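Missing here: one protein chain of the complex. Every other protein chain is in place.
When the chains are written out, they are named A and B in that same order, and each has its own residue count from 1.
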Amino acid sequence: MKLAGETEAVIIGIIASGIRLATPVLFAGLGEKIAERSGILNLGIEGMMLMGAFGGFIGTYFTGNYVIGILLAMAAAGILAVLKGFLSITIRTNQLAAGLAIWLLGTGLAALLYRLTFGVRTAAPSVELMPKIDIPGLSNLPGIGPILFNHDPLVYIGFLLVPLTYIFIFKTNLGLKIRTVGENPKQADALGVNVYKIRYLAVIIGGALAGIGGAYYSLVQTGYFLENVTGGAGWIALALVIFGRWKSQWILVGALIFGMVDAFQLGLQALGTTLPYQFLLMLPYLIPIAVLVGLYKRTGAPAALATPYVRGER
Amino acid sequence: MKRKFDRDNKGTSLPDDLNGNVQDKAKKLSSVGSGDPVLKMKGITIKFGDVVANNNVDFDLLKGEVHGLLGENGAGKTTLMSILYGLYQPNAGEIIVKGEKTTIKSPNDAMELGIAMVHQHFLLTPPHSVTENIIVGLKSRGLFLDLAIAEKKILYLAEKYGLKIDPKATIADLAVGEQQRVEIVKALYRDIDILILDEPTSMLTPQEEKALFATLQSMVKQGLSIIFITHKLHEVMEASNRVTVLRGGKVVGTVKTSDSSESELAKMMVGRSIIESVEPKASAKSPAILQLKNVSALNNAKVKFLKDLSLELRKGEILGIAGVDGNGQAELAEVIAGLRKVQSGEIIMDNTAITNAAPRKIREWGLAYVPQDRLNTGLILDYSIAENLILDRWYKDEYSGKIFLKQEKMKEFAEKVVTDFEVKTPGINVPVSSLSGGNLQKVLMARELARNPKVLVVHNPTRGLDIGATEYIHKQLVKQRDNGVGVLMISLDLDEILTVCDRLAVIYEGKIVSVMDRRDANVDDIGLMMGGKVAVAREGKK
Partner (left out) sequence: MSVLDIVTQTRNKLRDVKLFVPFASGSLAFVVGAIILGATGVDVGKAYTIMFEGAFGSAFGFGDVLLKTTSLLLTGLAVSVAFRCKQWNIGAEGQLYMGALGGTLVGISVVGLIPGLAIVLGIILSFIFGAVFALVPAVLKVKFGVNEVISTVLLNFVAFLFISFLLHGPIKAPGFNPYSPEIGDASQMPIIFPGTRLHAGILVAALATVGVYYLWKTKIGFEIKSVGANIKAARYAGMNITKSVLVTLAISGGLAGIAGGMLVSGVQHVLIEGISPGYGFIAVIIALLGRQHPIGVAIVAFFFSVLMTGSETMYRSLGVPSAFSMTLQALVLVFVLVGQLFVIWLGKRKVGGAR
């Protein structure tokens, strides 16, 4: 059954757009999944994403090179991650307080550094949006072509990360160590695993990925750095990890749902609907809550999540 | 598939084609012949604060033997083995493994020396598979998990030692006995020569126990040397070649099992004469104030832990419950206080059925309970004395009006308690976290006693307290007894029971195995009962 051509184009556009909107939370969600698998709960993702957005923007602005931008984004977020690790692993402070501190620090610092670097200008500094890459042959397929094969490189990397993180966590020795540290740190310690080192590693990886997610906003979606450009994406990512039961494939599903809903409401606005757009914008925030209600306490979290580990505590 | 089997009894070394995730090989035992000491611990002393947990302990392990380490709670057995496994450093003494003096600073060091320990509370990850639990932490050759090779090795070890185990199973699906086998294979996997087992049968059924002992035998046949910690006399008699008995941190003696008997071991384990410091009261004529009739209950692992337990506490007496930790003491206290569900049977207090009633109601009916976990369940450390004292009664008219708490009344109560109970505190408004253990216990007791209870249940009331505080608490208990309160004192400290109680009962594996007047108590018999040998009728002994 063929749909009217115009509607079909809109739908294709929405789906393709949905994939792109899903990408930042996908990165952040996968990163947080790794951190939480080791037992570290990171409420500061939003702050790390904003630092990533800033880092990516500044790196690309001054060098014209996207790779440098991404690397800087990872570093900027990574530094915050090290701080989060220091607070949670070494100082063993309340993980909620530490995460909130990092969130606010990242938010403020990103905005501050941006303004200090660029001052106030009539025309806000911008970078060229990251170009889309056509996959030869595939992107010309009708329907699926534009949906799946006509995106910027970060989308493809994000998709690749799904199986990669799965393999990393479940099929490598390091991944087994991370999982054991998150479930039973005492067992890991008794068998010679350095619990502290593993947790630092996991939280830094999580931060780096969140940084890439943040950079997506400045380098792909807008071309600018805007304060709070992430709009709660870090919190969505947090919800995604719970929704996805700490498994990469379900986090992907969750991210796609979020992206589609976001794209859908944007599309509806474009189509000129009478529904107030604000209610549509609410959906991405309400759906994770609804899902958590549905999960009804059966979450399957790593047993040692958010519990600091001290050797020798009986 | 051809396998090259290792026939030289060189520990648990593997044929070459199974060298997947194998730790660096432990030193070969070829220099140690069968029957020579593979481990010597000399003059081990370790102190925790003022407590000397191990006092000049000598312990040796011969190659190919099963050596039991016997003693009551607090005797120092687990401490000694924890030193061997690298969890603690001794203050004095030396350790000689396979003929070479060495220091063991961490479990990693222990493992490199070929020593492994199976803890009483398993260190396993339920959602993971058997294989994953076993191989985590081992140096590996590549990036990726090689479960296939690991599984082959696990099956090989399982066959060699006669252990039934499925490497692909998930831990959460396994019964306790199977989980223990996983723990054992986890140890064997690491190419060990010495295996330590801490209370290995505490969670096993009789059949699983038999299977375990058979496994131990096949392990020593393969050249392994085994130490196991226990308090159960029959285990030691059945499974060990030699026994070392610890008491109060010191070695009482080391004997060949075949040359000894349960009574002799019990005497060594418990051996002391009864110190009469409190005059026991003859209470046979008093009515029962608390009765448990055939009470059964589950423990936290959903295993039946109290098995048809029957007990009677009389008005105006102190009844002691003696026994080794883990035989149902906590569960007993909790079913009485209403904190644990009774599966069958009934509990009656002063002619009122209190089985499975709400804790608050049971308290109002006249029960006072001082739990062993005074810091977490009984008190709130950040609160002041005054606030802690009203924790269970803040809603009563005495202590609060319509909206506000009556601060004056709370203050009065607190000051009275501090005076009456001689609580040493900088003030009644400081957080109780600044009080010493003894004073915390006094506050807790004061709160419970202020209710003028009919029954007072105390669990390990003087654990961790100094002599002065201990004596004070004992005085309080006697005072309550003299006022007609029925006191149930559950204690891991046999000395305490023998000095304070009028009657005493021994709990073993969820049942009361014997009740006696303190005057009739024979310490050797008590030792036997605590060790699981049900009392033999003693004719005409005073």
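General remarks:
Everything that follows uses one rule, which is that a residue touches a chain if its C-beta (ideal position, glycine included) is under 8 Å from a C-beta of that chain, and two chains touch if they have at least 3 such contacts.
Just so it is clear, the structure is predicted and the values come from calculations on it, not from any experiment.
Here one chain is not drawn; of B:Leu375, B:Ala450, B:Val478 or B:Val515, the residue touching it is B:Leu375. Among A:Thr93, A:Asn194, A:Thr222 or A:Thr307, the one in contact with the hidden chain is A:Thr93. Although one chain is not drawn, the whole complex shows that of A:Leu43, A:Met130, A:Val155 or A:Ile204 it is A:Leu43 that touches it. Not every partner is drawn; the one left out touches chain B at residues 48-51, 339, 358-360, 375-383, 387, 391-392, 394-395, 400, 403-405, 407, 436-437, 440, 464, 466. Counting over the whole complex, chain A has residues 43, 83, 86-87, 90-91, 93, 96-98, 100-102, 104-105, 107-117, 119-120, 227, 231-232, 235-236, 238-239, 242, 276, 278-279, 281-282, 285-286, 288-289, 292-293, 296-297 touching the chain that is not drawn.
Assume only the chains that are shown with their structure count from here on.
The centroid of the Cα atoms in chain A and the matching centroid in chain B are 47 Å apart. On the side of chain B, the complex with chain A involves touching residues 21, 87, 107-108, 111, 119, 123-128, 132-133, 135-138, 140, 142-145. Put simply, chain A touches chain B in their complex at residues 171-177, 179-180, 183-184, 186-193, 303, 312.
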